[in-house]
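Only one protein chain is missing from this complex, and each of the others stays in its spot.
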Amino acid sequence: MSESAISIRNVSQRYGDAGAPDSVLALDDISLEVRKGEFVCLLGPSGCGKSTLLNVIGGLFKPTSGMCHVAGRLVDGSPHPDKIAFVFQESTLFPWYSIIENFRIALKFQGIPQSEWDDRAMQALKAVGMSSFASHYPDQLSVGMRQRVNMARGICVETDILLMDEPFAALDEQTRMVLGEDLSQLLAATGKTIVFVTHSLAEAVFLSDRIVVMSARPGKIKTIIDVNEAHPRSPDFMLEPRFSELRNECYALLRDEIRSTMAAQRDPQSAGA
Amino acid sequence: MDRSNFATRSIQISFLAVLAGAWWLATETGSISRLFLPQPRAVYAAAERLVQTAAFWSAVSVTLMTIAKAFLIAMIAGIIVGYLVTRTRLATQVIEPIISGLFTIPITLFFPMFILFFGIGTGSKVAYGATYAFFPIALNTIAAFSNMDERYLRAARSMGAGRWQTFRHILLPGALPVLMTGMRIGFFICFASVLGGETISSVAGVGRNIAHAAELMESARMYAWIVFVICTSVTLNLIVYAFENRIRNR
Partner (left out) sequence: MMSSSRSSLAFWLRLVLVAFIFAALEIYGRFYADPAFMSPPSGIFRAFVERILPEPKIIEALFLCVLQIAAAYGLSILFGTLTGLLVGATSFSRSAFFPIVLLLFAIPQVSLLPLVILFFGLGPAAKIAFGFSHGVFPIIMNVVAGMRDVKELHLRAARSMGASRSETIRHVILPHAVPSLFTGLRLGMTMTLLGVILAELYVSTGGVGYYTRLFAENYNPAPLFALIGCLAVIAILFNELVRLAEKRLTPGLRRSAALTNLVKE
């Protein structure tokens, strides 16, 4: 389990030219190793650059400086769909294609031979219990069902690495918990490496092997918290005292960050550049 | 059919019935000159005579060919220009306001120029109809491609979609509903402007025949033509809406 799946070295990301008044340093010298089969959460206040970091890992953004290797390969601003799959919010299911067509198109983009499309799609849909909705259009499903399907779309491309960008943000609390459980089981079954962005404390503690707590503006790693609990995790984990201790620890770390971010949003003048 | 549905339908049907009844009554009692409003049966007789003439069919085919040519030109030019303009944000910001600003001026103003450039034959109507229909098609094409949700593009890129694949599977299907709207509006503008052009100044076609009948004060024939145009247009509207709904709902 000690083999490194993702290796981030001194990555910085700046929007706008350095020195320009509207330039923002989104990531400041981030270094992080993610082991194979590990579930890592990026947790932080909004605007701390956690989504930016995820996009750098996925090759959608080219970092201003630093390097990122995935499975020993340099990722430099171009996606590697054979190694990495993204799961965004549920709304990225293409509304003009039916569920099964959404899977086919993802597999087609990835370059999988056509003969495998339907088998793999149906397998993934079965895994999340949605196989009877294959010919529905996304609009015809509830938000929770769409996210199930969306997760399955990320899984069916069978990459070692899954990057999830606040996938449950649009869901209600109960649906989140159920999908979180599914995800934990999936991780135990497939051994995928997952990097997951969230701003929900409970979600982070429940799902992660390690929680990377980030600070805002510029985005830095504040601390990394280990959650020593085997996958798959059951909802009982949430009732243990250790769960609330960890959650409180995260909250204590984030509280000051969130307050300073909110102050900056209220009164941009007082926050400084 | 429930009760309120029945009530609304009967209101609509009685509206049409009252309209037809008023027409019949006004002409029978002679309270309106038959020169302005001929009797329904006179219009019917005129229509019957009209469809048996070769002149009728040649006028219809002239107009249909003119509309088809004008619409084809407008569609090709509108979609190409609209798509190219959206390839960069700056081009969209520079050019879109010019096109939408021009479209608030009635293009009909420039109709005498089309007559000057292309003569009084069908050429000027093709050019005029194509120019008029170009605007809504180009504007809707711009709207269709520039309002593309960034997240879909990013998702496709993360799945490894190439340029052509992104266009074929993301940009095009995402843009299609708005593109269709543009083509529908463009088509009916094309239809109306070709007819209008023929009415104002031409030597052939449906519009010319309506104007000619009016000049000769042959009201029954003029009304027969008008009824024909209205029926054609309403039918076309119904067909296009049904087609569009079909595409939308699959």
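Residue numbering begins at 1 within each chain, and the chains themselves are lettered A and B in the order written.
Keep in mind that, in the parts below, contacts are C-beta pairs under 8 Å (C-beta built on N, C-alpha and C of every residue); 3 or more make two chains touch, one makes a residue touch a chain.
Everything quoted here is computed from the prediction, not taken from an experiment.
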Among B:G21, B:P97 or B:G162, which residue is in touch with the absent chain?
-> B:P97
Looking at B:L50, B:A74, B:A155 or B:V229, which residue reaches the missing chain?
-> B:V229
Residues in chain B touching the chain absent from view = 4-5, 7-8, 11-12, 15, 36, 90, 93-95, 97-98, 100, 103-106, 108-113, 115-117, 135-136, 139-140, 143, 181-182, 185, 188, 191-193, 195-196, 199-201, 206-207, 210-211, 213-215, 219, 222-223, 225-226, 229-230, 233-234, 237
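The definition used in the following text is that only the chains that are shown with their structure count from here on.
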How many angstrom between the C-alpha centroids of chain B and chain A?
-> 50
The answer for chain A against chain B in the complex is residues 58, 60, 79-82, 84-86, 88-89, 91-92, 94, 96-97, 105-106, 108-111, 137, 157
Within the complex, which stretch of chain B touches chain A?
-> 151-152, 154-162, 165, 169-170, 173-174, 176, 250
